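Left out: one protein chain. Kept in place: all the others.
What follows is chain A.
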Amino acid sequence: MMSVTGAIGRRVGAVLDLAALNTHQSADIISTVEFNYSGDLLATGDKGGRVVIFQREQESKNRPLSRGEYNVYSTFQSHEPEFDYLKSLEIEEKINKIRWLPQQNAAHFLLSTNDKTIKLWKISERDKRAEGYNLKDEDGRLRDPFRITSLRVPVLMPMDLMVEASPRRIFANAHTYHINSISVNSDHETYLSADDLRINLWHLEITDRSFNIVDIKPANMEELTEVITAAECHPHQCNVFVYSSSKGTIRLCDMRAAALCDRHSKFFEEPEDPSSRSFFSEIISSISDVKFSHSGRYMMTRDYLSVKVWDLNMENRPVETYQVHEYLRSKLCSLYENDCIFDKFECCWNGSDSAIMTGSYNNFFRMFDRNTRRDITLEASRENSKPRAILKPRKVCTGGKRKKDEISVDSLDFNKKILHTAWHPKENVIAVAATNNLYIFQDKIN
């Protein structure tokens, strides 16, 4: 497999516009992107509560150029807006997270969640249907039993492929605060869900109860100083999970130690640099995403300005730190005013854990090669991404003379933000969500 560095700059693009007619509908803003375990399916959730699943086309000799194109496979409405009458609060239908379950049979399963309710969806294909029923006609009308003179055995006939999504489980009423994360455990039987103050452990088959395994709600809410921002199960050790906080710390917990994992097994925190303190130091240190590496040896955290890679065996500082957009440090006050400082960027590993990717503003996204320490900034935009076009590296000019092709910090469009990205688990294929557009890039075929 080509290294990321070798592939940098030679990427072909394909744009999938989820809202062809209404490009500015806020309901179409993509809120989560996730590949399944094989990478053949790519799920997106949006602000309107819809889930759209793309499937990769199989390679075929007849259409060599369509190798690896993703086309719409299934679309369904996962969550609807709800109203909590007791608290006079509207519950948004926005899909916060989608997580796939490992495939165990022909059907695919995924978990999708909004602020309050998690749903398990089964996506299955139907390409045959039974014909020749005795008691009803082909169009479904019931036949008069007295008119039936002979019996026949229904036969399965092929039909046009139909993809059906049905909700199999609904896990509700377990979270007082807004759910920010779900994570499927490596035992494939349980999963965890995290809100601002609590983490619950569920069994996939049981919807009427869950175990509360972390509770950081203080007895006196006036003493609240931090909230949970993300949580994830370890990819191999089913007893281990981590959760990050708004204070920039990560706690690793072992479920074998106690039923309530309020006491962490490991505590990861980097001491703050006192020289960079400002009004907004606390906000920018808040961790917006935490992801284990595929190997399970490392984990990555995203705060507002940087991405940090931690070795699980070393708690006092990260082993690698990558600056995503350090040029924004002097603009924090403006970013606070326009609320951009609260944007929650996600991050992701590539399949071999040799590279990491995260988003930025102006539809830029960044990739870092951990081995060569090289990084690249790319842009996801229609103008620059005709199908099969090669992406050109971008550069932000931080001061002094602006070179040709560079863009100055003040020209960045802060409304165009890339919060959600995903990397194919095995290949160099990436999915980048830019507001209501989904971009899929892959290595150029030689």
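Brief remarks on what is shown
FYI, a contact is a pair of C-beta atoms (placed from the backbone, for glycine too) under 8 Å apart; a residue touches a chain by one contact, two chains touch by 3 or more; residues count from 1.
The definition used in the following text is that contacts and distances are computed from a predicted model.
When the unshown chain is looked up in UniProt, the name that turns up among "Immediate early response 5", "Myotubularin related protein 6", "ORM1-like protein 3" or "DnaJ homolog subfamily B member 11" is "Immediate early response 5".
Note that of A:T75, A:Q103, A:S246 or A:S354, the residue touching the chain absent from this view is A:S246. The omitted chain makes contact with just one of the residues A:D28, A:D196 or A:E379: A:D196. Touching the chain that is not shown, out of A:F76, A:Y336 or A:F414: A:Y336 (per the contact rule at the top). Here the missing chain is touched by one residue of A:A107, A:I283, A:I390 or A:V409, and it is A:I283. Check A:Q58, A:T176 or A:S295 against the missing chain and you find that the one touching it is A:T176. Contact between chain A and the absent chain runs through residues 86-92, 94, 115, 173-174, 176-178, 180, 196-197, 212, 215, 217-227, 229, 246, 279-280, 282-283, 286, 333, 336-337, 339, 342.
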